[in-house]
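A quick write-up on the structure given underneath.
Complex shown without one protein chain; remaining protein chains in place.
Should a chain be cited, it is by its letter among A and B, assigned in written order, with residues numbered from 1 in that chain.
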Amino acid sequence: MNTGQIISAVGHVGLIGWLLFGGQFDAEPLPFEVRDVAVISSEEFEAMMAAQRAPDTAADVAMPQAPEEDQSTPSELPSLPDITPERSEPESVETPSTDERPEPELPEPQPQSVEDLPPEIASPAEEESALLVPDTSRRPQSRPVERVTPEPVAQPPEPEAAPDEVVREETEDSPAEETRPEEEATAPEESVTDITPEASDDVTAAPRRSARPRPRPQSTAQAEDEQDADIADAVSSVLEEAQRGEAEASEEQSTAPALSEGEADALVLAISNCWNVDPGSTAAEVTVVVSVTLNRDGTLAGTPSLVSAEGGDQGARNVAFRNARTAIIACGRGGFDLPSEKYESWREIEMTFNPEKMRLR
Amino acid sequence: MMRLLGNLMMMLVAAGLWMSAAQAQDGPLRIEITDGVMEPLPYAVPDFIPENGAAEEMAENVARVVAADLSGTGLFREIEEDAYISRITSFSSPVEFADWRAINAQALITGSVAVEGEDVTVKFRIWDVFAGQELGEGLQFAGTRSGWRRMAHKVADEVYSRITGESGYFDSRVVFVSETGPKDDRRKRLALMDYDGANVQYLTDSTSLVLAPRFSPTGDRVLYTSFESGFPRIYIMDVADVDRRVLQSQEGTMSFAPRFSPDGQQVVFSLETGGNTDIYLMDISSGEETRLTRAPSIETAPSFSPDGDQIVFESDRSGSRQLYVMPATGGDAQRISQGSGNYGTPVWSPRGDMIAFTKQSKGRFHIGVMKTDGSAERLLTASFLEEGPTWSPNGRVIMFTRETQGAQGQAGLYTVDITGRNLKQVRTPDGASDPSWSPLQE
Partner (left out) sequence: MTYLAKSILLVAGLALAACSNADRFGNNGAGAGAGGDAASADSASDPKSPLYFQEAIGDRVYFEVDRQTLDDEAKQVLDGQASWLTENTDYDVVIEGHADEQGTREYNLALGARRASAVREYLESRGVSSDRLKTVSYGKERPIEICSEESCYAKNRRAVTVLASGLTG
């Protein structure tokens, strides 16, 4: 065995020692994490094996040649006096910087907004409302997307933790100019045009339309009603009351005609097709309610937001929300197919994503 | 009478109408989605950017291993490079989300590799394409050239974890029994490999029959059964230096089916005396033994719950082989398996919520899972002969032995997702059996 091999073996044994007994990782996440991967490679493993067996360092992943014959009997295997004592010595060799390195506990990105990355990265991360924008200019079928915020301001980076050198270098090369155009070119113009009409719609539409949802059941009810005056009498009071209730309820909200069952079903179906559920995941234990605001053309106005989540831990909830959001964004890219005359009834939608039927765990 | 009925119905309809009308007008439209699709999540991982000439090959290799890891789960589907609209030309250049959205990539992984002598640095970022934002923060791994596969696995673990919210299993290893020779003269030796079948190494030669190695909770030691003495006995081996010693060698007895306790301090195993097999617990450092079962029937294949409080095992005390759970200190055992057929080799999942097992029924074998109370049994696989499930460190995948039928029958290792999907064979150089999955490496 040559010197290099010995050095390698010693170093690697040290690494293993460090792996087994070395310091723990913990720290808050840095903007750009640096972790050393101390690796027990096949080479070093073989080196160790070689130290007690035949000197055959070249890690032979495939079939080792004539293994049984070459190898000594089992009883000889364990004796390895030369390596063992050295094991912990070289701990410092490759590891000095790594001990302090944090093991990131991967916080979910959404809640945490601060980045000290260049603007192009920072802005989308902070502002979920910027999501849809880039898409619109490119995809032929997509329609103008409305923005809630007038312009996606690229927030100035707030370095919360002093980044170490590696990070600095990484982040400071700023191709910011390249991105900003993309954000600004698309976002602001759309944000202005659509918001205003929507707002005025909201105000005017409400009082004008006499709100009477006419789902199918009612017509059948009326048909039967006519056949039997007695029943009609009995029922009419209830109906009246129902309408009074409607009127009261509609005072605060619009009184636009509601979606028919078929229209609502079509919407459910459209989103179902984009809702990807992994039945074996913990996210499948979570039911999320997501709020969506739509433009009159059926496109998303802003980003879907989480109303509530039930079941699972925080990580699972984050994933469940992200999956729901992706479903809405993916299927809403070209705008949902909804009757514009009933816009007021579907301008705001609360979508419950309930994977109960699909879950396995 | 009819009238009364009709009357009643009208009332109901009217009442229903009132309620729905009120609801429809109260606040936003509410819909509920209860059906989704089960499709692999489409992602793209363009070759990583080499930061210098020396890194070119590795930059590509790392990305390919990451892709193999992710796609291998069955939960992700890689979008081929041919479909890309825009390229990633530098690690720090901005991502054209629209281009990736247009090809339906929901996740995008970008990275770079630098190689300086033996040192390798891998940086990467994960992007939520549809949200148009980075998923978490950029991350950098530093390691050595020889460990590049592990670095790639770590990248993939990070990606998996950020996208699914659960930890990955790629930077892990499997200890197993490598098999050569015909069925009636089979040679077996302990072997170790990366979870994906790479880097196979041998821990013993094949002079003695060895069976069922089991990793310690930290992955540094292995328990196994060897006929080295002529009789089956339990050995413990230090993986790093292949140093091994016999753990249990009571004259006139047979010991086998060992597994570590979750703290790695104890071993639960089967001991046979006078033809009767029961379950025992041994403290590794003191060698002190405690007998946990006392029955004339066969009690074997014990496995600890991850909290160390309970032990699930196999027993034929009822006349057929069934699964039982008892306190880790012994005592009353509850039967949990209820189906027909024979159950064996139960293994508690690392998450603690399920038990995987082997089931033999109507001439076929299955790998299945059930809740720890025996409910919600699901069979994941079926074949002529399969057994010995082991859980991936994150409790998502089960690896097991499948043996083909007949005189030429050979054993191989397979993995299956706990949903029962994505059944795959793990490539091994020879026949292979009795896998045991390590924890994620640090």
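Going forward, a contact is a pair of C-beta atoms (placed from the backbone, for glycine too) under 8 Å apart; a residue touches a chain by one contact, two chains touch by 3 or more.
The structure displayed is predicted, hence computed values, not measured ones.
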From the list B:Gly230, B:Gly287 or B:Gly331, pick the residue that touches the absent chain.
B:Gly230
Missing-chain contact among B:Leu29, B:Val122 or B:Ala257 belongs to B:Ala257
Per the touch definition above, residue among B:Ala54, B:Ala68, B:Ile103 or B:Leu209 touching the missing chain:
B:Leu209
Missing-chain contact among B:Ile103, B:Ala198, B:Ile284 or B:Leu385 belongs to B:Leu385
Determine which one of B:Arg186, B:Arg335 or B:Lys424 touches the chain that has been left out.
B:Arg186
Decide which residue listed in B:Asp157, B:Asp241, B:Glu377 or B:Asp434 touches the omitted chain of the complex.
B:Asp434
Of the residues in chain B, which ones touch the absent chain?
182-186, 207, 209, 211-212, 227-232, 252, 254, 256-257, 270, 272, 274-277, 298, 300-301, 314, 316, 321, 342, 344-345, 358, 360, 384-385, 387-388, 403, 405-407, 409, 434
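The definition used in the following text is that only the chains that are shown with their structure count from here on.
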Please work out the Cα centroid separation of chain A and chain B, and write it as a whole number of Å.
24
Considering the complex alone, what residue numbers of chain B touch chain A?
3, 6-7, 10-11, 13-18, 20-22, 24-39, 41, 75, 90, 92-94, 96-99, 101-102, 104, 106, 123, 128, 130-144, 146-147, 150-151, 154, 158, 161-166, 187, 189, 192, 198-202, 204-208, 218, 220, 228, 240-245, 353-354, 378, 396, 417-419, 429-430, 441-442
